[in-house]
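Structure record follows, encoded as structure tokens.
Up next is subunit A:
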Amino acid sequence: MIKLKKAIILASSMFLSLTSYAQAKDVTIYGVSSESGAFANFGKQGSKGLKLAVDAADDAAGMKFNYSIIDSESNAGKAARKVKAAISKSDARYFIGSTLSSTALAVGKEVDKAGGIYINGSGADEITGTQCNKAMFRWSAPTYGAVNASLIPVLDLHPEIKRVYTITPDYVFGEAMLNNAKIILKKRGIELVGNSYHSLKEKEFSGYLSQAMATKADLLLVLNFGSLATNTLLQADSFGMKDKMQILLVWSSGLDHFRTLTPKVAEGIYFGSQYWHEDESPANKAFVALSREKLKETPNYPMAHYYQMTKLLIDSMNATKSADPDAIRKHLEGLEYDGLTGREFINAENHQVEKYFYLLQGKKASEMKDPDNYANIISKAKYFLPANETGCKM
Partner candidate 1 sequence: MSSSLLSVINLTKKYGDFYANTDVNLNVKEGSIHGVIGPNGAGKTTLFNSLAGSTKPSSGKIIFDGQNIEHLEQYDRPILGIGRSFQVTSLFPDLTALENLRLASQAQEPARGFVFWHGITRKGFGQRRALHMLHRLGLDKQAQTPIKALSHGQQRILEVGMALMSEPSLLLLDEPTSGMGVDDIPQMINLLKQLREECTILLIEHNIRLVTEVCDQVTVLQAGKVISEGTPLEVSQDEKVKTAYLGEGI
Partner candidate 2 sequence: MQNTTPFKTYAMGLIAFVILLPLLIHSQVLATEILIFAMAAIGCNLLLGYSGLLSFGQSLFFGGGAYAASILSINFDVSLLTVIGFTLIVGIALAVLVGFFSIRRQGIYFVMITLAFGQLGYYAAFLAEDFTGGEDGLLDVPRVALKLPFLPDVHFDTDISFYILTSVLFVLSVMLMQLVVNSPFGSVLQAIRQNENRAEAIGYRVKLYKIAIFAFSGAITALSGALYALMLNFAPLSNIDIEISETILFMCVLGGLGSIFGSIVGAAVFLLASDFLSELWPRWMLILGFLVILVMLYARGGLWASLMIMLERAKEILGIKEKHNV
Partner candidate 3 sequence: MLVVSHINSYYDKSHILHDLSFCVKQGELVTLLGRNGAGKSTTLHSILGLVPRVDGDISFNGNSILGLHTHEIASKGICLIPEQRDIFQILTVEENLQLSVKKGSPWEIKDIYRLFPRLEERKKNGGGQLSGGEQQMLAMARALLNNPKILFCDEPSEGLAPVIVKEIVDILREIKKSGIPILLVEQNLRVCEVLADRHYILEQGQFVYECSQADFFSEEAEKMKTKYLEV
């Protein structure tokens, strides 16, 4: 009886070790994405982007690329534990993506300890600021860039805007967005007539919206994101606010937001976005074609940025012909390349990828050329603080 047990244990542990060491020459890229839980939508799309990039990669430099998806279950603790396990169990070194900033920060610490590379696109500015480390790279514009790249062109387009009302989620991200906006408004001499903070679990924006209308603002500046933003805009639409003022949602989720809101709500509203599939850059055209061919769908932001981050990693492995994290880091630092948003540049001092940020405007349903042609690109721009102002000490 006992002998049998021992035999089973021995056999199973041998089997497990065989599977993990058999492909020593392969490079496995780990996608951290929320496959289940409250942000399953984001994670699922992200994983698709990652897979697309890995599948399309050549096995240059004698390396074969694999991927493995770590389901963060929309929970930072889970993600940290699974990443830890992957590092210790499978010697994982390369990680891509996150949904929540808290996940990215925690995973970043782990990967840094293990001496790996972690590219993500999280919103929190600490990633390339106070909490930066040499393992983490960030492919997304910071709050500073997002606010500048979206608010300035809107103000340029609408010189009649004199009064602005803001709606801000009450935590670090919202605070950063608001501060950036205040600086711009002050510079232009535009009055901030009011601001409403709200909690991250808020569903009811009617009170804030009515206050915005009561102040007779010319621009409603929405500084929240995700489903908070969806609710804000749906409710703003039902208040008929579009007829009374301009509305700008700085941190939209791009295509997903348009799909959820439908053109009737989105029409005329300005959206800031990290990505838009209709960008004319060669890399993006190739990517959209690939996605439409392989997946039969138009890529959205999560898919695109996981794809871009993965491709960036694979390209630099090919370029350095190695899977050595240090070599790859050196290669990435200061790299300039053709990215999805155009020419992109990686700042060596804080590992911020300096990419373009879009300002979009929702189209009328009747003017849409194809089912995903929800918006016009009004402008795209890059705004980045000098690395020494971000608080990053690497």
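Observations, loosely collected:
Simple rule for what comes next: a residue touches a chain if its C-beta (ideal position, glycine included) is under 8 Å from a C-beta of that chain, and two chains touch if they have at least 3 such contacts; residues count from 1.
How were these candidates chosen? In short, all candidates are chains of the complex that A comes from, given by their letters.
Keep in mind it's a predicted model, so treat the numbers as computed, not measured.
Candidate 2 is the one that touches subunit A in this complex, out of the options 1, 2 or 3. Partner candidate 2 is touched in their complex by these residues of subunit A: 9, 12-13, 16-17, 35-36, 40, 44, 69, 71, 73, 75-77, 80-82, 84-85, 88-89, 101-102, 105-106, 109-110, 124, 126, 131, 171-173, 200.
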